[in-house]
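As you look at this complex, bear in mind that one protein chain is not there, while each of the others sits in place.
Read from first to last, the chains carry the letters A, B and C; within each, the first residue is number 1.
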Amino acid sequence: MSQTQDHLHPNETQRIEAFSDGVFAIAITLLIIEIGVPHVDAGESLADALWDLWPSYGAYVLSFIMIGIYWANHHSFFRLFVRTDHYFLILNVVFLMAIAFLPFPTAVLGEYLDNSAQRDTAVTLYAFGLLLPAFGWLSVWIYGNVRGLVDERLEPDYLRFLTVQYLLSNILYAGALLLSFLDAWVALVIVVGLTLLYLLPPRRPRYIG
Amino acid sequence: MSQTQDHLHPNETQRIEAFSDGVFAIAITLLIIEIGVPHVDAGESLADALWDLWPSYGAYVLSFIMIGIYWANHHSFFRLFVRTDHYFLILNVVFLMAIAFLPFPTAVLGEYLDNSAQRDTAVTLYAFGLLLPAFGWLSVWIYGNVRGLVDERLEPDYLRFLTVQYLLSNILYAGALLLSFLDAWVALVIVVGLTLLYLLPPRRPRYIG
Amino acid sequence: MSQTQDHLHPNETQRIEAFSDGVFAIAITLLIIEIGVPHVDAGESLADALWDLWPSYGAYVLSFIMIGIYWANHHSFFRLFVRTDHYFLILNVVFLMAIAFLPFPTAVLGEYLDNSAQRDTAVTLYAFGLLLPAFGWLSVWIYGNVRGLVDERLEPDYLRFLTVQYLLSNILYAGALLLSFLDAWVALVIVVGLTLLYLLPPRRPRYIG
Partner (left out) sequence: MSQTQDHLHPNETQRIEAFSDGVFAIAITLLIIEIGVPHVDAGESLADALWDLWPSYGAYVLSFIMIGIYWANHHSFFRLFVRTDHYFLILNVVFLMAIAFLPFPTAVLGEYLDNSAQRDTAVTLYAFGLLLPAFGWLSVWIYGNVRGLVDERLEPDYLRFLTVQYLLSNILYAGALLLSFLDAWVALVIVVGLTLLYLLPPRRPRYIG
């Protein structure tokens, strides 16, 4: 191991974090770009047109909070990793690809949530859009644990607790995805509920001894 | 308290500031994207079409300065906080959500300011768009004070002065919002006036003893 | 002076630089967004449509290099300032506003450069778009010098040399702007020539003694 760390710079994880923070900050701020200015003709009301965009505002708030939570999560748990390797870095890029994809399902949800014919599809895509980063993060987490990149002073119980929590997220988003074929609103309630749950403070790291 | 700070990294607030600075920088730079290139047909004048975009240029300048002021403000006053907790972090994300939303009311104002039928609505939305971050920042500030996250060496008078100032901002933006239903131009003058006022140097922190 | 610096953090200019670098990086990367994917109908050639975008590619390259030069310049000369004050910070925001505006004239130039009826207007706007940051930087520079924010160990001759250079840039861009009313191509040649000139290495700081 000392071999592989020979030329490993001490600020290695810091630069990955900085790049990741950049992607989070940009993805979160790009969300607003997807809400287009409504075009109203003479005789129409801009106020009405702005009210009609409520699904877009809702999708904006939901996705902003989700990306914000992922940022805070990445920020808190990435520092449990004290080593890094090539495929870990690539898995992190794949995770970021899922985060950066979120503006698209958000825009589709905003556009079609109040369209009864297309609502189910829009919610399915949105649930899928949330499953992707959940799965991406789970992959980063499991890879990092299997390869022994985490701080070995952490309690095994604590690590297991996090693994279970990340697995559960994946199952719940996959469940919401499946449910969206039956009832879009129920699926959306699960997704929003999970988001609210994630707003609770995360469990602090517990160290051995 | 020493308990909660056990695993609190020294650069905790610095990373929140870095993420916030990222959102500020992106939101401020995205403003220009909302000004579309005018399409002129043969026989029409591009120069005229460019002049007709004056409300968009005005809205760009106003919002750029507003986000710039919020950045400088966040930058100056965020360092009065010497501790951080989970909900403080979340409130900061909500504040950033309001900052990142600003390009939308800016684009609507640019599009409809010279449309007499829709002007009032556009100004109402813009005043609302400025009230949101003012309220977001007030929430961050009050929460941080109530939870004792601020540097305890700061003079209570100084802290009270800032609280009153932030409250006043909220009242004035809410006032501009209400006025916009009566007279859009008066509301806009208040908003621009407040912006100019904010360009004055902020009061420097005063420490006890 | 020791008074005003009491609570001045040592990394003050570094954070302004970080924010400025963010705006530079975003503005430079947003340039590509302004080049829309051409829509071709059946029977039309995508290759032809892509060739027809040559003014957009040219404008992209020119503005990318310009913003890159401004970044390198800001990066080199901002560190000659060893102090900062409130209005200096605001002038820097105004300068960044001019940088962030550049994608708009770039897009207009790309759209209308090969339209003989509108070319002059597009070039006028572009020259104006380049005059703005030149003037913004000149303002930052002169304010910083007048207020004594520059490192006093720098040779007065060196400072004067830079002032003259920045003044000259402004005069040349203003000249290009005026010329664009007579002949768009000549104005564009001046603008491109200036850009090439700026690619030469800047004169290194000279210190007293």
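In this text, a contact is a pair of C-beta atoms (placed from the backbone, for glycine too) under 8 Å apart; a residue touches a chain by one contact, two chains touch by 3 or more.
Please read these numbers as outputs of a predicted model, since none were measured by experiment.
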| item | value |
| --- | --- |
| Touched by the hidden chain, restricted to displayed chains | A, C |
| Residue of C:29, C:115, C:145 or C:170 touching the missing chain in the full complex | C:29 |
| Selected residue (touches chain absent from view) among A:37, A:50, A:69 or A:107 | A:107 |
| Touching the absent chain when the full complex is considered, from A:18, A:168, A:186 or A:200 | A:18 |
| Full-complex contact with the absent chain, from A:47, A:61 or A:89 | A:89 |
| Residues from subunit A at the interface with the omitted partner, ascending | 6-7, 9, 15, 18-19, 22-23, 26-27, 30, 33-34, 85-87, 89-90, 93, 96-97, 100-101, 103-104, 107-108, 111-112, 117-118, 121-122, 124-125 |
| Where the unshown chain meets subunit C, residue by residue | 17-18, 21-22, 24-26, 28-33, 35, 37-38, 40, 42, 45-47, 50, 60-61, 64-65, 68, 71-72, 75, 79, 199, 201-202, 204-205, 207 |
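By definition in this document, only the chains that are shown with their structure count from here on.
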| item | value |
| --- | --- |
| Chain contact graph, described as a line, ring, star, complete graph or other shape | line |
| Closest chain to the centre of mass proxy, which here is the mean CA position | B |
| Rounded Å distance, subunit A centre to subunit C centre (Cα mean) | 36 |
| Residue numbers of subunit A (touch at least two other chains) | 26 |
